[in-house]
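Some chains omitted; the rest stay in position.
The letters A and B name the chains in turn, as written, and every chain counts its residues from 1.
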Amino acid sequence: MAKVKPVEHLERVVIRFAGDSGDGMQLTGDRFTSETAAFGNDLATLPDFPAEIRAPAGSLPGVSGFQVHFADHDILTPGDQPSVLVAMNPAALKVNVGDLAKGGTIIVNTDAFNDRNLQKAGYASNPIADGLLSDFHVHEVALSSMTVEALKDVDGITSREAERSKNFFALGLMSWLYNRPAEGTLAFIESKFAGRPEIAEANTKAFKAGWNYGETSEDFAVSYEIAPARLEPGTYRQISGNTALTYGLVAASKLSGLPLFLGAYPITPASDVLEQLAQLKQFGVRTFQAEDEIAAAGAALGASFGGALGVTTSAGPGVVLKSETVGLAVALELPLVIVDVQRAGPSTGMPTKPEQGDLLMVMFGRNSFSPVPVVAAATPAGCFHAAIEAARIAIKYRTPVYLLSDAYLANGSEPWLIPDLSTLPDISTEFATGPNGDDGSFLPYKRDPETLARPWAIPGTPGLEHRIGGLEKENETGNISYDPENHDLMVQLRAAKIAGIAADIPLLELDDPDGADTLVLGWGSTYGAIGAAARRVRAGGRKVATAHLRHLNPFPSNTGDVVRAYDKILVPEINLGQLRMLIRAEYLVDAVGYNKVRGRPFLAAELADAITTLVDR
Amino acid sequence: MSKGNGDLVQLTGKDFKSDQEVRWCPGCGDYAILNVVQGFMPELGLSRERLVFVSGIGCAARLPYYMQTYGMHSIHGRAPAIATGLAVTRPDLSVWVVTGDGDALSIGGNHLIHALRRNVNLKILLFNNRIYGLTKGQYSPTSELGKVTKSTPMGSLDYPFNPLSIAIGAEASFVARAIDTDKKGLTEVLGAAARHRGAAFVEILQNCNIYNDGAFDYVRDDKENRIYLESGERIRFGAEGEKGVVQYADGSLKIVDVEEAGENSLLVHDASHMQASLAFALSRITFETDGAVPLGVFRSLEREVYDDLMNDQLDAAREQSGEGDLATLLHTGDTWTVA
């Protein structure tokens, strides 16, 4: 579509789309993101849904948002403050306007600012009219009525249905404003609504009407261009954490040659891993929606016993229920991957909101000493490799492994350079096929001297019939034993096996371009915010080092050296200091925390402030 | 995966004894069951590596240690769930769950009823001694109301479950009952369970001579109180077959004198009746209410099996979309290339 108005260049933009749950904001945001990705910007997104399925229309709890940050350079977070807010109704304005940068742009759907909606949003008067928005640049657009008007010739839809296309009008307008390629969206509409051509037509028309409105309306004097970012060459796609995690699990199954078995019970924000894997049966993936989380973990463990890659996925309130079964897996020494997509707690908490609250639970939340490796993803796309890594450790060491993600990674997305399959690790293993005892017997707890892993002898293997269980086992034979010294030995062996994994994982990478005396150490989804904050701090002329842990148990073998090399250590966490505690206990360094538990990611700005304060101390 | 290479080898009960010393209390009914189970195994016609016994925790749950097969002594109550994961991924195996009344019906009640409704191909043997043996004598969910035990010095307050009623209520496709010491009856029931594709639930009345001795003497010792059910046959029992079961117009069952009532009035057993109501009604005949106890197969209905359906879906998906290709998967949706 051609352009006549002048075009200005920008380096980066943060847009937030906000509207009622029923307004299709997630779809709008997704499409805008796809266009942006196709255009070649770097980007990061942050959806923010309401907890209710469909809270009452127009109400504050019903507001659904989607933020996308895109730039001509590589970026790390979805942005602290939107520069542009699209508000489909008063509630959306009310909930989001506080986050907007001063001087930012607001596009409001004036049609929705009627008395009823204003009242539901708790506005005594119309904020558009009464000067409340004077700090911002406001575009008043009659989105609904213009959409209905634009679609009056579409056959087979009611005017209510027509009005529903207003999100495509908004998308068209924004696509014009930021010079996004429209083809992808038009093709998407065709295929998505193939079954209902009248809807496809309506959405297409609405989109074009929005685009043309930008082009014609005097309210929009210029449009903006954000040049493509210089990204590594290769084929990209956009990917969310949950999808990356799903793909990682499937890849682990392929790479190991073990059929994937998922035991899961639905829970926000982990359910869609179950839902996505359920669609991949052609990969030999079995998904079992269990009666509860205990059964989900148990079934996965049973599948592992039989030689499958047993995986179970949940969020904190479900993962906590799996603890007893994970303890059994520790005793049985069988592979099991337990995925925890963390959310805000305690208890039911805020189901759709992220938090890093479960680290200590997965480390210690089982009766008695039962060490379990912990892997944590740092970015949405990083969930792919984290899943493969968790499976690798589980398979190689015959151990349960926790894989931590969170609600922010799960739903956030970013461009992903699709890996060449040949670069992925071989994580295959060998089942036991014959006796390993000197006397020709089979010793199920005789360990590999290097990994300390025991043989995995799966049912169906003639001659290796054996019994395993949760009672303490005699070393090597695996027979029940109450011998005191044997128990101590087994406790030590189980500890040594997990500790030994430190030799088999990458070293902690340190980013310290300037030789700083302050280290920021992070884990999990704070990766982006820490990186962005460090850039700001460095841009401000200060020195700071960063390092990010992807293995939380065991720590990479150089972790002690890294942390001891700094005078000051800051550990930002969306909890009250869980990694910080582990680091302090392990290395006796006076790590301090930056801890805000608000059910949302850190802002780069606040972290930059916290780092600056510490650097200057 | 290995399918085993010895399917045709002729095994005997002894081949199924493991090298572990059996450690139940002397006189425990579990010994009798173990013997019958070991003796029955060769009838399966499967080599030992194809068999897996999964148990929870309890005296009963120790059984897998004594079987020269694969086995897992897991955690309390969870065996049906664990076995489900194994069975659906390994249709080549014969998976048996061994559990107690506490393990299966107290802590594990939910997993049991879900395994039954799903009709997972598991053979579930519930050793019902109406007590917690391993933890030394607390009442269980099958203990009779008012039972004085360590944890209920003034008598228990909770109305017991009838294991067969709850199983039938949970849509079990196969439900049967036998007695620990009744080798013939138990062997027959095991055979029927093994032949049934799907979840087979077998209650075995088991004497715990330490904490609940004599709980089943009325049918373990008094053979005339055993009602052996035979599909297609009229239901009669007693030393001379002098008693029988009739059904009234309101659906209730009643024990009658055959001579008085007439043989033709007796109910004909039909284990494979479409409606579960008959089996349910039979499950309500108890010693307490009727002075006699039905044994054998109450219900055995062919129904789609969870594991089969799951594996069929995998096949269907492959047929539809071809064997999954990882590269293709990673490239689904919009992609773009940076040069």
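Criterion: a contact is a pair of C-beta atoms (placed from the backbone, for glycine too) under 8 Å apart; a residue touches a chain by one contact, two chains touch by 3 or more.
Everything quoted here is computed from the prediction, not taken from an experiment.
**Q** Across the whole complex, what number of copies goes with each label?
**A** A x2, B x2
Just so we're on the same page, only the chains that are shown with their structure count from here on.
**Q** For the complex, which residues does subunit B have touching subunit A?
**A** Those residues of subunit B that touch subunit A are 1-6, 18, 20, 47-54, 57, 64-65, 67-75, 78, 81-90, 92-93, 110-111, 114, 310, 313-314, 316-318, 320-324, 326-327, 329-339.
**Q** Where on subunit A is subunit B touching in the complex?
**A** Going by the criterion above, the answer is residues 34, 37-38, 40, 184, 231-238, 247, 250-251, 254, 259, 261, 263, 280-286, 288, 290-292, 294-296, 298-308, 310, 324-325, 327-328, 332, 418-419, 421, 458-471, 479-480.
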